[in-house]
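Input: a single structure, listed below in structure tokens.
Removed: one protein chain of the complex. Kept in place: all other protein chains.
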Amino acid sequence: EISATLGVYSVSLDTLLLILCGCLIMTMQAGFALLEVGSVKVANVYAILLNNVMDVCVGTAGYFFFGYGVAFGPTTGGYMGTVHFALSDLENDDALTWVFFQYSFAATATAIVSGAMVGRASYHGYLVYSFIITGLVYPTVVHWTWSGYGWLNSDLYGLAYQDFAGSGVVHACGGTAALMGAIVLGRRKLAKDVEDHAISESAPALVTLGFFILMVGFFAFNGSSQGAMSSAGDSGAVARAVMNTGLACASGGLATILFERLVHKKINDYYVLCIVVNGCLGGTVAVCASANVATTYGALIIGSSGAIIHCLWSISLHKFTSIEDPVDATAVHLAPGIWGVLLCPFMDKDNGIFYCGYAGQYDAWHQLGVNLAGLVAIIAFTAVITFTIFTILDKAKLLRSHQEKLEHEEAVRIHEQELAQHSHHGFFHDVFHHHH
Amino acid sequence: EISATLGVYSVSLDTLLLILCGCLIMTMQAGFALLEVGSVKVANVYAILLNNVMDVCVGTAGYFFFGYGVAFGPTTGGYMGTVHFALSDLENDDALTWVFFQYSFAATATAIVSGAMVGRASYHGYLVYSFIITGLVYPTVVHWTWSGYGWLNSDLYGLAYQDFAGSGVVHACGGTAALMGAIVLGRRKLAKDVEDHAISESAPALVTLGFFILMVGFFAFNGSSQGAMSSAGDSGAVARAVMNTGLACASGGLATILFERLVHKKINDYYVLCIVVNGCLGGTVAVCASANVATTYGALIIGSSGAIIHCLWSISLHKFTSIEDPVDATAVHLAPGIWGVLLCPFMDKDNGIFYCGYAGQYDAWHQLGVNLAGLVAIIAFTAVITFTIFTILDKAKLLRSHQEKLEHEEAVRIHEQELAQHSHHGFFHDVFHHHH
Partner (left out) sequence: EISATLGVYSVSLDTLLLILCGCLIMTMQAGFALLEVGSVKVANVYAILLNNVMDVCVGTAGYFFFGYGVAFGPTTGGYMGTVHFALSDLENDDALTWVFFQYSFAATATAIVSGAMVGRASYHGYLVYSFIITGLVYPTVVHWTWSGYGWLNSDLYGLAYQDFAGSGVVHACGGTAALMGAIVLGRRKLAKDVEDHAISESAPALVTLGFFILMVGFFAFNGSSQGAMSSAGDSGAVARAVMNTGLACASGGLATILFERLVHKKINDYYVLCIVVNGCLGGTVAVCASANVATTYGALIIGSSGAIIHCLWSISLHKFTSIEDPVDATAVHLAPGIWGVLLCPFMDKDNGIFYCGYAGQYDAWHQLGVNLAGLVAIIAFTAVITFTIFTILDKAKLLRSHQEKLEHEEAVRIHEQELAQHSHHGFFHDVFHHHH
């Protein structure tokens, strides 16, 4: 009887962790929405926010009908789950705890995408790609890595892709989809390039509030990635993950402001606020993969380097490409996500390349190879599927909002004029030019 | 000794669920406040928000002095508790966990009312009705249904009114009080009818943020309605409730936007955002009653039908009556609340009319009768008491704010002019007219 009671308590402890953290993770939807509306022109706000709400609705449907089955159903060859569609044939009600928890992750991955297309995608485009990303793309990646059956992390090929809270699974996947969206949409009149008076008076407060919501959401996200609370070691892993998240977030912010002060000597306040906030998030994204195994010093290194990589990506995207990413979604999620997955085999405090000593080097470098292979697979798969979807949607005239169609043509025309008039004035001029 | 430790852990698990969910439920106060200020003219904002803050303060006092005693004190004839006023004579400190948890529910029920009177009720009117609703009306309904002693759910008459998370107890009760308030206040110049420039620039962001806060609040609200976490089955019920809440919310939003696209072909962005958000909430309200027993498919059906009923109620209220409900509080809480209580005996996956098979039909239809009786009792009781209070307050010149007194007279005058000038042009014209 005691044993039965202990079994009940075990489930209760796990459920408390997963449900309550799932709730906090769902608040990240508000965080993403606020960051987005804080970064764009006033005129688009209604459509953006409606899309954020619809994102959750459609994403829920996508995850219910297909996503969970694809991610956690018994595997077909290690590539995809093919049972539990529409949550059918679940063992018992307790299985719904895991569904809810994983659904909050899927909603986060999908929300990342909207950032790179903010104010530009039509309502119909949103419905379609949200459904596919939540129902197929992200869950497939999860199946490969976190289901226990996938080719990247099971006995199947003896691989063990290491990515605790999803630097690769969630952020590189979502970030790649965001990048494909931005590529297909092409050049636009950038929100931050428009005159200052077009920035809403409430924008900075919304950006900051959105950031704090995301920060707390990340504590829950990374902490609960342990997935359980009832075995020895669970509590410690949760605590380390949460603490490392805080350290990476803070060091990301500090690295970003130092970088900005040294590189961008004369920048406006709004830009600084946005990039510091994004630097914090970039650091947090980078630490996801190793949040449970990095040392606290390691978290500072991962966070600050992740934030610098975010800055470099953001500047490079503006400088070298015509891709417009108004909320820096790819800079925050894709670049530090990749960095985090690659750093993980170095920073693992027990088995990492920097810590394992001579005897463990073979295994540690093998782990790096596995993580690199996983990353390539995740990004390639996501890129191919989402680029195809976005291209089809664009050809079918379903991707762009009406306003965006007009602005896109105008932006292309202006850009061509500018190219004709201006020659290149070097790195600092260009960076300055793009951000003002 | 092991048994004693297990007993302590049992209490700890329950306390964690109830206190932490209670905290998340209290964030719904912010959600209601943001939805309200996002839906009204700029001029009223200070007064509205002050009333939202006072609502919590007075509601706390009402629940402390009377509410808890009325709801959970030993019963007098199954109708009302009459002990524990001012939280006197509680067993021990652990009893305060239940008090805090139930207080967060009471605060939610009371906050619903303010939506229908947003920007119109005077500060004094607010104080009085908040105190009475939190101290008497809502707690009486809780006593009937959830105390274990009440006439609707105890051995007294052998009735077992089924309403897991309060579609009837919380939302139909709060929604009825809101309707009475709106009826007594009568016609106004509707916020959404005023020119667009009167809508605050930050309104859409506030509405969306308010929605996401409420969504997460509802996860906590419905999940924690199980009330415990330490017995076998608790975890599963919590998980099912939370998952069903998410599904109903999403299906509500999708049903609403489909309905709007088919019926309202040309509508402005702000209106769409508000009605989709409210549709999501309407779906969530409808699923409350059966969140722990509905199948996941059932949750989709309950949520989408609840949202449609919300739309129909909202349109009908505008079309057929002179009642003004600027944030659609009655459409979101009353109509889907009624619907949810009535659907529950159909959708219960074990004993419901649709699932129980031939042998169980008698009991299932009996359950429908009990739920219908409970609903009639709740609505009638709430309507009589609150209509009386609001009418007395209005006669005593305490109900309306100063601004409202002027606007109400103006609105009545304008309406009479319009009636004189216009004849009726049919349903679509009218709907369009009212919403623009």
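Note that the chains are named A and B in the order they appear, and that numbering of residues resets to 1 at the start of each chain.
Convention: contacts are C-beta pairs under 8 Å (C-beta built on N, C-alpha and C of every residue); 3 or more make two chains touch, one makes a residue touch a chain.
Bear in mind the structure is a predicted one, so any value in this text is a computation, not a measurement.
Across A:26, A:40, A:152 or A:277, the single residue that touches the chain missing here is A:277. Note on the undisplayed chain: of the listed residues A:40, A:213, A:287 or A:389, the one touching it is A:213.
Touch with the chain omitted from the figure is made, among A:76, A:92 or A:296, by A:296.
Think of the hidden chain as still there; on subunit A it touches residues 2-3, 6, 9-10, 13, 16-17, 20-21, 24, 201-202, 204-205, 207-209, 211-213, 215-216, 219-220, 223, 229-240, 242-243, 246-247, 249-254, 257, 269-270, 272-273, 276-277, 280, 296-297, 300. What subunit B contributes to its contact with the hidden chain is residues 2, 4-6, 8-9, 11-16, 19-20, 22-24, 26-27, 29-30, 33-34, 37, 42, 45-47, 49-50, 52-54, 56-61, 64, 86-87, 92-97, 99-100, 103, 200-202, 206, 209.
By our rule, only the chains that are shown with their structure count from here on.
Work out the mean CA point of subunit A and of subunit B, and you get 35 Å between them.
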